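Here you go, one structure.
Note that this complex is displayed minus one protein chain, with the remaining chains in position.
Up next is chain A:
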Amino acid sequence: MNIARQIAGGAFRFRAYATAAYVPPASLEGMQRARPPPIKPKPESPTFYSGRANYYDQLLALEDAAKQTKHALQELQLLPLPRFAQQNLPPLQAVWKNKDDLAEIMEANLTTSRYRRLIGQLNQLNEYRRLAEVAGHMDLAVRIQHILEMFERENKDAILARGKSKPVKFDQYGRTYTVGRRKESTARVWTIAVQPSADEQAGSSSTTPAQGELAAPVSTPQESLLPSQPATGIPGFTSGPLSLAPAPIKVPTTNILVNGMPLVDFFPHLIDRERVVRPFRIAGLLGAYNVFALVRGGGSTGQSGALALGIAKALAAHVPEVEPMLRKAKLLKRDPRSVERKKTGRAKARKAYTWVKR
């Protein structure tokens, strides 16, 4: 091997070591030079020597995308954004995949610092997307969206919709269907507005097919039993000073049916009835709406609380201005309190057995 190296060098001086053998130059003429080893291909990725090529390639691509987007937004005069323009931007709602799924996408093991750096870049791109969307540049927003949707969860919309209640629907008669729950009770509540035209007609029965079959069975019998009212005078007084008093104004009444029974019959206790009627009082809508409800489960307190919640939700749907008032009065909150479980070693949830000294 020493000889071959010396010969291949060409310009090396022949050193007179004892180990080196003498080869006459004539024998060297036909010798084949050693071929250089085959050239191996070089690594593809420019970040190969970082040891985490996949991760850095993806991260640098995201950084490039962020830079290009920033330039585009600067050209569109949207960046830098002054403070008064930042106020009206909708809130950023980012639902990124979890660390394991992101590691799969990046094809690299993700430590916390690397994960945070990646999320930081994604959040930056998300901010640019929001800005492009709000300013009406949909093509740019869509292009950013294409990049970001790889990193977002599939059920992003479902997650963002959590906690938001579905809007209450009105059917063809103008009725709403709401549900209220309290303790073990459930109340299904149908609410309809009281029709004002029927009350203006003096003395006439207020049966109107527009009210629907809910209130009709309750209001008509009451109306038809009363005698026709004169223009002046309290009914029943034909002579004397009271006959000259102005006729009492017919006040619209809220009729509430619970499981087919009137409220008074279903809830014999005043507390329960007051609880049910409280949403109307707070909203100032006593006499404006009729209610039909089916309640099930629990006892009187639970059923009346469930009914109150159902009525409050219905009122908030019919009259949206009333919603803040009901919310402040905590009538739109489903009371989460329920019966506490019994524990071992105790007679009831909290009650302890009699303490014995020995």
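Throughout what follows, contacts are C-beta pairs under 8 Å (C-beta built on N, C-alpha and C of every residue); 3 or more make two chains touch, one makes a residue touch a chain; residues count from 1.
Basically, contacts and distances are computed from a predicted model.
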Can you work out the missing subunit's protein name as recorded in UniProt? Choose among "ER membrane protein complex subunit 6", "Protein OSCP1", "Ribosomal protein S2" or "Dynein regulatory complex protein 1". "Ribosomal protein S2"
Option from A:P43, A:P235 or A:P324 whose C-beta touches the chain left out: A:P43
Omitted-chain contact residue, chosen from A:Q77, A:S165 or A:S239: A:Q77
From A:A135, A:V168 or A:A193, the answer for touching the chain not displayed is A:A135
Just name the one of A:T19, A:Q87 or A:T112 that touches the chain not displayed here. A:Q87
Applying the definition given at the start, please give the residues of chain A touching the unseen chain. 39-43, 46-51, 56, 60, 74, 76-78, 80, 82, 84-85, 87-88, 134-136
